[in-house]
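Every protein chain except one is present and positioned as in the full complex.
Let's look at chain A:
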């Protein structure tokens, strides 16, 4: 689904060139649940942002659904983004001025979904994520876990091909964090493709594969064999 070859990202300032990514090769298949780990500044977020078309690469190739993304104009990127990609952020990035319902509805509006369908879909997903009773509230009135569930709902509402999660549990306590991770595992079990950046080994253990990055290169990749202990809380 995603093929990345020799991807390079260089930040330039007047005096200094820093290469954030140097020659990344990565293959993500449909149904994968992949996590990227590594110390601060290793380039994992940059990679995620390039995959999410929020940032552009300096060199290399990135194909999404057999379509080359490098060199795409802003208009093309925004249309690829709204059709295929769902975002979950560490700090939720909900619009404070809009209600939960309106926040979840946004991607549908940008994808020109009819108003009546939008209502059904929002209510449906809110039901699934157990936030239906909160639809009329504003983000500031919710707990962190609830806010992240809203963000997940927003990411999922449009049935994206891939979900990009940037430290989804970073701002949550362990209980809420666990809930979110179980949500993602659930989604994965139902066939969603997920790419997650995380600091936490525990979170990474929910995924199938973990990529370790350092100084802009991928230096190891391992498969996780997770045995879910059903008796553990």
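Here is the rule we go by: a contact is a pair of C-beta atoms (placed from the backbone, for glycine too) under 8 Å apart; a residue touches a chain by one contact, two chains touch by 3 or more; residues count from 1.
Just so it is clear, contacts and distances are computed from a predicted model.
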Missing subunit (named according to UniProt) among the choices "Thiazole synthase", "Putative ABC transport system permease protein", "Coenzyme F420-reducing hydrogenase gamma subunit" or "YprB ribonuclease H-like domain-containing protein": "Putative ABC transport system permease protein"
Hidden-chain contact residue, picked from the options A:44, A:81 or A:149: A:81
Omitted-chain contact residue, chosen from A:55, A:123 or A:215: A:55
Option from A:9, A:118 or A:154 whose C-beta touches the chain left out: A:154
Missing-partner contacts on chain A, residue numbers: 45, 49, 52, 54-55, 74-75, 78-79, 81-83, 85, 87, 89, 91, 93-97, 106-107, 110-111, 154
